[in-house]
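Yeah, one chain of the complex is gone here, protein chain that is, but the others are all in their spots.
In order of appearance the chains are A, B and C, and numbering begins at 1 in each one.
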Amino acid sequence: MKEITYLEAIKEAMDEEMARDPGVFVLGEDVGVYGGAFRATEGFYEKYGEWRVLDTPLSESGFTGAAIGAALVGMRPIVEMQFADFISCAFDQLVNVAAKNHYRWGAATPIVVRAPYGGNIHGGAFHSQCIEGFFFNVPGLKIIAPSTAYDAKGLLKAAIRDNDPVIYCEHKYLYRRIKDSIPDEDYIVPIGKARIAREGNDVSVITYGAMVHTALETAQLLEENGVSCEIVDLRTILPLDKKSILGSVKKTSKVVVLHEQTKTGGVGAEVSALLSEYCFDFLDGPILRVAAPDTPVPYSAQMEEAFIPQTKDVVAAVEKVMRY
Amino acid sequence: MKEITYLEAIKEAMDEEMARDPGVFVLGEDVGVYGGAFRATEGFYEKYGEWRVLDTPLSESGFTGAAIGAALVGMRPIVEMQFADFISCAFDQLVNVAAKNHYRWGAATPIVVRAPYGGNIHGGAFHSQCIEGFFFNVPGLKIIAPSTAYDAKGLLKAAIRDNDPVIYCEHKYLYRRIKDSIPDEDYIVPIGKARIAREGNDVSVITYGAMVHTALETAQLLEENGVSCEIVDLRTILPLDKKSILGSVKKTSKVVVLHEQTKTGGVGAEVSALLSEYCFDFLDGPILRVAAPDTPVPYSAQMEEAFIPQTKDVVAAVEKVMRY
Amino acid sequence: MDIKREDLLRLYYYLKLTRRLEDRVTSLYHQGRILGGAWTSNGTEAVSVGYGYALEKNDIAAPYFRDMGVFLIRGITAKRIMAQYMGKKTGVTGGKEGNVHIGDLNFGVFGFPSHLADNYPVGTGAALAFKIRNEKRIVAACTGDGGTSRGDFHEGMNFASARKLPIVFICNNNQYAYSTPLRLQMAIKDIAERALAYAIPSKIVDGNNVVEVYKAAMEAYDIARNGGGPSFIECKTMRMHGHSEHDSARYVPRELLEEWKKKDPILTMEKYLMENTIAGKEELDGIDSQVKKEIEEAEAFAEESPYPDSEDCLKGVYATPIEEERGI
Partner (left out) sequence: MDIKREDLLRLYYYLKLTRRLEDRVTSLYHQGRILGGAWTSNGTEAVSVGYGYALEKNDIAAPYFRDMGVFLIRGITAKRIMAQYMGKKTGVTGGKEGNVHIGDLNFGVFGFPSHLADNYPVGTGAALAFKIRNEKRIVAACTGDGGTSRGDFHEGMNFASARKLPIVFICNNNQYAYSTPLRLQMAIKDIAERALAYAIPSKIVDGNNVVEVYKAAMEAYDIARNGGGPSFIECKTMRMHGHSEHDSARYVPRELLEEWKKKDPILTMEKYLMENTIAGKEELDGIDSQVKKEIEEAEAFAEESPYPDSEDCLKGVYATPIEEERGI
């Protein structure tokens, strides 16, 4: 066991998988000599050489397409987007090539696209986006979003070994802010399974990514008021772990869905719809959503704080459903 | 009054707006001499010349970006995607430039992107997609999807006059299959307002696009069984007309949401979530969704029929909520 | 470069097979026996036959939709293609996809995604894998003249050249992109000029001359296979049918078609074979009979094949499905 940060967990996952499997390689902007804009591949270039840690030209569609082609002939590429926001430039390759290869003509496309996403870092509209919404309606993709260092490592390893295209949403805000004790042995966290981040009986807070920590803070605060929150950390966003979502709500009967992504068309809408569809009889009140408002991510500290859901917002929502 | 098809309605809307406003022009692949893959701009080249009906190089990002730039200096470009599916190549320009210009630096971007979308034409995964899901979580865009010839014309005119980027989802299957009587005078259908396509008391079927016709068939069939369906045709998908959605369900208390788009992360999820959030006390049963399954659009007739929601599927869903 | 007689006859065979297969598809389309649309490479068959035949077994083709010759040469049978066109279960994609949206890794053929030029970066990625693994395999990726205007053309070419990858980019310059003539597509005279932007060596060949295409491909593949990096081959030809079979191509000047009709790739090859006394009329007729029979069998096979089951629609979205998903 050792304590490592979320960022170190990501790094370790890649490092171990690259050591284990010569088919695994990393490509993207500045991942080589520089070690990546966030240092996730620091030292890799020296260790694995310029053909497994490739600095690419500035061309997201080109290098994502190349990752797909390499995957089709047996490699397991990890694509680093410098910021998740730039994934928009590779949208066509991901949505029309990677996502549909297997269905259309039976070819597996085992690529992982690492997408450093999310706000709270004064990055503005182009360095803070939550990009899961771009891909959430695209069958054939898998989307994961770890909230802890433990999961960051285990899920990334699972993604690299998975045979489908996986978009790995790593929250920039968590990189150096959270730590976990990680086993020394190899482990994976399976894709498709949510996690109960905290058990509770009164209300389910369903969330993922950095907001799990906001939810945990909420739960702690509310405990003092005698409200017991269960926190479901989705971990995998596509496909959703319906069993865990429904299971928790069948127990608590009250729900708040929480995410940093903007509200309309967010993952929370789907969670809510699943509950109304499959769990209606258990519901004891409206399904509230706490999410960013429907705007681009603003830059100034004042506006960004108003934009990103805060603990007080989640407390208010939980209190509201509890009054039901 | 005269009877025109859905496709003619689109054509007329463009034609009249181009005649009215010299700032309106059309660009895209084969819109000029050829008159567009679906003939929506037939005769325009002869009438308006090669500088207002521009055959572009095969480059969706390039010509969508160009439309944005032209809009920034006062033009009102209409971009034709040859098939909606190719909009993926212009994703970055739409999501990061067009959608965010006004919020970021106060510049209006009045462009309309015409997206011939949807299936039922044996087009397979690349000529049948519903693309509204790509953009549904992107604040700053407006998305509209007419189901009738009347709305097709009125909404397109409204979109051309609107100061924001509008994605206009025109359903290919409807082009020549439906007709409407259209007033001779100029009219618009306002963006942001749903329409009650049929009044009813027992259950609300909330839908848009080609599925409105499937819903109408369902309503007719069920009327014989004494079930009165109200059909809400959303018309504008982003932003949704919450008032009309909630209004209908407050009346009927039972809901089926219907769309051709694949289920997970579809517009239906948001509609459902809005209802659970703002209308929970009125709900008299689960909110069912009838939608395409989470797969790419299959090609063969057998599979495509299984993929696209059919009247029988909607009937079954309505009967299920009615049993509640 | 000397080409073996046997290879010349195979090139002729594939030209004929491609032509007759697509001609038959065209007839069936007009009889309403094809599901969806029909796209052919009519008049430009020498491009795909030439570059496809030059590939070795372990190489990869990243084709576009007028590359029927490549599909056939790599081993995707006329039977499966005909069934594909009819939306049958025995089609190349089991009915999941249609017409020319074909791919099969068993034969080293990447699927064609409609989005033109997407296969330039994808092909580049396979070449990257070969370079990483130090394998002597190469990739041939193809697109149309219109496809060269896309960003993915640029990004694929640029990446391949920056890393000197073993890939050869082919362009089927048939002078039109749907209705759009070259003049509105680009300001350059030859598409080969695009390659200058990447320091990629290029060659312009007569795209109606299969021997020329084949030779140019062989040379370029050889360079790529031996570490010399990418090349670009512009094949000048002419699309003789409409964009697809529903398009009468009224926008193409008739004289242009008349002119190119005389340069038909099959006629050109017949003339070459006979003038060089490589084969006589009888032998060529024999090949043609064989081709005819093959197409008839393919059609019969396709006709008799079952349609897919509607439930197949739900299968195959993921290579590794998530078990829990099946619960609901």
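Brief remarks follow.
The definition used in the following text is that a contact is a pair of C-beta atoms (placed from the backbone, for glycine too) under 8 Å apart; a residue touches a chain by one contact, two chains touch by 3 or more.
If you're wondering where the values come from, they're calculated on a predicted model, not measured in any experiment.
Checked against the hidden chain, the listed residues A:Gly106, A:Gly124, A:Pro239 or A:Pro286 yield one contact partner: A:Gly124. Listed by residue number, the positions of chain C touching the unshown chain are 149-155, 158-159, 161-162, 164, 183-189, 193-200, 229. The omitted chain makes contact with chain A at the following residues, 29-30, 32-34, 37, 55-59, 61-62, 82, 85-86, 88-89, 121-127, 293-296, 298-307. Mapped onto chain B, contacts with the missing chain fall at residues 25, 51-52, 54, 56-57, 59, 61-75, 77, 92-93, 96-97, 100-110, 139-140, 142, 162-164, 191-193, 236, 239, 241-243, 278.
Keep in mind that, in the parts below, only the chains that are shown with their structure count from here on.
Per-chain CA centroids place chain A at a distance of 40 Å from chain C. Note: centroid distance chain B to chain C, computed from Cα atoms, is 35 Å.
Annotation for chain B: residues touching 2 or more other chains are 85, 88-89, 124-126, 294-296, 298.
Shared interface positions of chain C, i.e. residues touching 2 or more other chains, are given as 93, 96-97, 101, 113-115, 151, 317.
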